[in-house]
Each structure stands twice: as C-alpha cells, then as structure tokens.
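These notes are about the structure you will find just below.
A protein chain is absent from this complex, but the other protein chains hold their places.
As written, the chain order gives the labels A and B, with residue 1 at the start of each chain.
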Amino acid sequence: MIYYATQRFLLSVLIVIVAISLLTLMLHVVPGDPATMILGPRATPELIEQTRVAMGLDQPLPVQIVKFFGRILHGDLGTDVFTGRAVSDIVFEQLPYTLVLIAVSILWSSVLGIVLGCYSALRAGTWLDTLSGILSVGTISIPAFVMALYAVLIFAVSLGWLPAIGAGEGFFDSAMHLILPAFAIGISWVGYIARMVRASMLEVMGAPHVRMARSFGLTEARIVRAYILRIAVQPAVTLLGTGVAHLFSAAVFVEVIFARPGIGALIVSSVNERNYPIILGAVLVTTAIIVLATLLSDLTVALLDPRQREAL
Amino acid sequence: MSQAQATVSLPEPTVISRILRGLAGNRTGTIGFVLVVLILAAAIFAPWISQYDPAAIMTGPRMAPPSSDHWLGTDNLGRDLFSRVLAGGRVAMLVAGASLGAALSLGLVLGLVAGLGPRWLDNLLLLLFDALRSFPTIVFGLAVVTLVGPSLFTVILVVAITSVPIYARIIRTQAQSLRNAEFVMAERAMGAGLPRILFVHVLPNVLGPLLILASMDVPLVIATEAGLSFLGMGVRPPTSSWGVILNDGYNFIRNSPWPVIAGSVPIVLVTLGFTFLGEALRDIFDPRLQKAN
Partner (left out) sequence: MTKTNTVSMASAPFGRRAFLKGAASTCLFAATMPLGSRIWAQSGQTLRLSAYADIDALDPAFYQNGYNVDVMNCIYTKLIRYKAGREWDWELESAEEIEQVDDTHIRFKLKQGLQFSGDYGEITAEDVKFSFERAILHDSPVKSDWGPLDHVEVTGRYEGVIVLKEPFQPLWTIALPYGTGHIVSKKAVLDATDDGGNFGMTPPVFSGAYVLAEWKSNQYVRLTRNPAWTGPAPGFDEIRILPMDDTKTAERAYEAGDLDFTQITLSSLAQYRQDPPANTTIEEYPSLYYVWLGMNLDNPALGDKNLRQAIQYAINVKQVVDAAYFGEAEPATGLIAPGLPGHRDHSAIPVEGDLDKAREFLQAAGGPPSQPLTIDTLNASEWTTMAQIIQAQLAKVGIPTQINVQDSGSFWTLGMESEGDRWKNMQLVLNRFSMLPDPYYATSWFVSEQVGIWNWERFSSPEFDKLHQKALSEIDPDERAAIYRQMQDIMEQSGAYRFLTHEGSPVMYRDSLEPALRPDGRPLLPRFSGSV
C-alpha cells in the first residue's frame, strides 16, 4: 500500500508539471499581451517593453517554463507586476472562498444524493423511483449558471430572502452568502450521486454474500447499513475524486454570477487581462488540488478494495 | 473490466430486437428513447417545422412573449425563438456528433496505441491524459478559445480534446486485458498479425460499450457548449445555439423570462433523453459497464 501510494504521489506531481507546461505552451501563442491589456490605452511603448521584461515574457518559452518551476520549488509563484503583490498572496486570498463553496456544495449534495439513491434502490421500479430518477437526471446537466441565475432571481431579487452578491463577512453573514451559490453548484450533483448510489446498491443487493446475509435472517435495515452502503458509497467517492474538476468549472460560473471572490473569478479575469503569472499561479493551484483529490479518492478506494490497486 | 465480454457487434436484427424488447420493459428507457427520437427528428426537420429563418431579425416585436405567431416568443433582435431553439438543436447535435465522433476515434487510436504499444509510450500517453483531465474543462476551454477564436469548430475542438482521455483510458484497459487473454495469445502464437487481432477481437468488444458511454456524454457536451457561450466564447453570431439563447436571455432577463426558459428546457430534455436511453442500453448489454466509467 505504501509503495502504491508513493508511486501514485510521484505520478501526480508529474501530471501537474505536464499540465502546467501544456498550459504555458498554449498561453504563449494566445493573442493579446498583458502589458497592453493592463497598462491601458495610454502606456508608452517603453513602459510596455519594461513590463514585458519584468514579467519575463521576453525570454524563450522553455526558459520561462523552467524558471517558473524553479521558483515554485522555492515556494514562489512570482509577482504580479501590475499591483506589485505576490501571486501566491493573490491566489491564496481567493482560494478559501472557492474551497468552502465547493466543500459545502459537495456536502449537502452527497447527503441528499446518498439518501435519495438508497431510497430509490430499495424502492426500485416503483413510480417513486422513476420520479426521483427523472428529477435527479433532469438536474444533472442544467448548466450551473442557469441554476445560479434562477436562484438569484427568485430568492435574492424577487423574494429578497438571501443576498445576491459577494461573500459576506463574519460567520453568519458568510453562511447566508453561501446558500444560493452552493445550491446552484450542488443541485446537479444530487442527481449524479443518487444515480450512482442507486446503481451500485442494486448491484450489491443482488450479490451472493448479501443474499446469504438475507437468508440468515438479518433485517433489511442492518444489511443496508452493514454491507451495502459501505460498498455502494465507493463509486460515489471515485466520482467525487474525478468530479472536483467539474466542481471547479461550475465554481467559475457561479462566482461570476454572484460576483463572489474566488479562484474561478480570478482565472476568468486574469485570462481576460492576459495576466500570465496569475493565470499560471491560479491554474497550478487548482490543478494541484484536482490531482490531489483524485489521488485521495483513488487511495481511499484502494484502501477499501485492494483489487483496485493493480489498476494504476 | 475484464468481465465485459458480452460481444456487442453492431446492428444485427437480433440486436435491434433485443434493444427494443429491453426498452419496452424499462419505463425510463422508453421515456429516453422517445425523447431522443423526438429531439433528433426536430433537429433534422428543423427548417420544415418552423416558418421563420432563425437568423432573420425583426420578424416581430422584440422580446415578445409566446403567441400564435411566435410559439416561444422572440429574442432581443426580434428573431423567432422557436425556430432558434430548433436551429440550436441542430447545432447541439452537430457539436455532440462531431466532437464525440472525433473524441471516440482519437481515443480509440490512442487507447489502442497505449494498450498494445510499448510500455514507455503507454506511460507517456497516460500522463498526457491525466494532465488534460486535471484542468477544469472551462479553464481549458478559455485557453483554447482565446487561442483560436470562438466558433462552432472551436467548441467541437474543446469538447473533443477534453473527452479523448476518458475514451482512450477505457480502450486502453480493454485492449490490455484482451492482449493477455488466452485466446488472443493463442492466435498470436498461431501467427495472427496485430491488425487481425485488433479488428476481430478488440474493436467489436469495445465499440458497443463506448457508443453507449458516448451517448450518455451528449448532455455534458451540450452543457459545455452552453457554458462557453455564456462566457461569450461560443458559436459565431448569428448562428443560434441553446447556449447563445441562454446567454442572451440571461442578459435580458428583466425584459422577458422566455428566452432563458426556451434555452434551458431543451437542455434538460436532452439530458433526460440521452441519459435514460444510455442507462437502459447499458443495462441491456452489460450491467457491469458502469464500473469502467
């Protein structure tokens, strides 16, 4: 297990390096120039050139990439030449907002999704199961921004129950500001997780050892608790591991619509400004988190089910 | 995964009747089948269903609510929303078909190369797949769109590239497990070439399950298109797409709620249709397939 974990960890580091190098390569050919974008219409050519040099954009691409990773080894993501602030400060200032948003979204949607999934599986084939199926599938692919939009129009603007924008300050205020965005992101996951849990529960319920347990006279509730749920939750863990990337995507939209601070909003605005150091810093951190989440979920699954370890 | 030996060779009469029988016995499967047929029909026959050109401006008052003239009302340029929704359906099906087709073929090639090729190439490709998957799709999309400029082609490109790793990985696993399967080894020993093994044994085994997976990815593709359009990076105006309708509707939600409804309902229907159909097909052919995802 330790060997497996180490191997997986090193691989993850490699993945991040490849991903960031790919991105740098791509950004390099994107039209638009940070110096012109951010310095505004009135920057002199000399100033633009100075800025480009300060950002290291005058150097050949491989040098830029190597330097970038060299700095990272020292825990330095570089400096935003326009505000003079450290990129790591800017990124880590925004990151908690996104992480909290994602965590809350996952939490409520998993709880509801697992409950709904179990219920559907135990009542498989009834009209209640069909209804919950339609509801959960129907919400899966409503884009997060549509959900966010409806949520803000109904609950913030029309009813005035909840705040429409920002992240709030203090615990209570922040929590109030979280409700609508977390709802918008989480709703599609309820369906996903419910479907997943339902499917694997049905599978496990048909498995020999469960049937045996049943024949021994164990009550249905105990079987569900003891055997089925633990195994059925596995795919949900896998799903969440691979789903973190999707959650970050959804956070991009939700942060834009709710004018929330966060890493998604930061990426969008820095892409528009072509502020490469911030894009790279923010994407690096995001990618690292996604890879880490995948890693953790794979390790969890491997811990629960040793057979999975071979499928590296 | 190695258990997935249920041979799914493409349409033979028995397969079709098996599908139909399977669907008939499955409530959600029937719903899905009907929805998909309706959506495809609407996309194919769009120009004959609606009397308006989806790009024609000022066909009526702007931001009008539904009426007998305009079944879903009009948008901010006075274009008929119903015909724009239909045209958007064509775009959606085109994007889904083209990008999933491209992702499948590319994923098939890369997956086979990774699965049957030398070890180092396998590792390299795996690394690349994982790297691509570790970006949030939309971040990758932003980068690609700023690179090539927004258009229908770009949307297809983004979706194709982000989907390749998923398919390639599945095919790789399949190919590897088959490579070591006894009957394949036996054939190899008897001197059968790689191409024969590929076409006779590997492809038929993976194609069916992959197609089912792809059909379940259709909603995801459409949501990606809508998302890119929402960030102003979708298809080129005046082309209609559900994402564009949503985006315009979002901008003018104060003026009329209808465009947002007109844009989001088809997305929900497509999701329901393809997911239910895909799940039903999966149940019919291979109840264990979900493990591969």
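Keep in mind that, in the parts below, contacts are C-beta pairs under 8 Å (C-beta built on N, C-alpha and C of every residue); 3 or more make two chains touch, one makes a residue touch a chain.
Here the structure is a predicted model, which means the values were calculated and not measured.
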Contact set of the excluded chain (shown chains only): A, B
Which residue of A:Q7, A:Q59 or A:T83 touches the chain not shown here: A:T83
Residue in contact with the excluded chain [from B:T74, B:T146 or B:S241]: B:T146
Residue of A:M147, A:A250, A:V271 or A:I290 touching the missing chain in the full complex: A:V271
Residues of chain A in contact with the chain not shown: 30-33, 36-48, 82-85, 90, 93-94, 152-153, 156-157, 160, 162-167, 256-257, 259, 261, 265-266, 269, 271-274
On chain B, residues whose C-beta touches the chain left out of the figure: 57, 62, 76-77, 145-146, 149-150, 231-233, 236-238, 247-248, 250-255
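One rule holds for everything that comes next: only the chains that are shown with their structure count from here on.
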CA centroid of chain A to CA centroid of chain B, Å: 22
Of chain A, residues touching chain B in the complex: 11, 14-16, 18-19, 22-23, 26-27, 29-32, 130, 133-134, 137-138, 140-143, 145-146, 149-150, 153, 195, 199-200, 203, 235, 242, 245-246, 248-249, 252-253, 256, 264, 267-268, 271, 283, 286-287, 290-291, 294, 311
Residues on chain B engaged by chain A in the complex (per definition of touch): 27-28, 31, 127-128, 130-139, 142-144, 146-147, 173, 219-220, 222-223, 226-227, 230-231, 246, 250, 253, 260, 263-264, 267-268, 270-272, 275-276, 279, 287-288, 290
